[in-house]
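Quick one: the structure is below, questions incoming.
A single protein chain has been omitted; all remaining protein chains appear in their positions.
And now, chain A:
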Amino acid sequence: MPDPQDIRRQKEHSLLLVLLALLLFASPLTFWWASGHHAWFLPYLLWLLLILAGAWLQVRHRRHEL
């Protein structure tokens, strides 16, 4: 049975990640990286960053559960 505190923490982390996602992909920052003066793979890098952050938090959470 997962600890309620763990679940709450997981939800908080999830919200923080989504805030980061919105910052990267749904804020004026989007217009900055979309200004066209960057490498073509920049959006992929930002996307990967988000995924890695999610994976890191997930692994951390699972270790905590164990």
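List of remarks:
Just so it is clear, a contact is a pair of C-beta atoms (placed from the backbone, for glycine too) under 8 Å apart; a residue touches a chain by one contact, two chains touch by 3 or more; residues count from 1.
In the analysis below, contacts and distances are computed from a predicted model.
Look at the chain that isn't drawn here: its UniProt entry, checked against "histidine kinase", "Acetyl-CoA acetyltransferase", "Cysteine desulfurase" or "Carbohydrate ABC transporter permease", names it "histidine kinase".
Residues of chain A in touch with the missing chain: 1-4, 7-8, 10-11, 13-15, 17-18, 21-22, 25-26, 30-31, 34-36, 38, 40, 43-44, 47-48, 50-52, 54-55, 58, 61-62.
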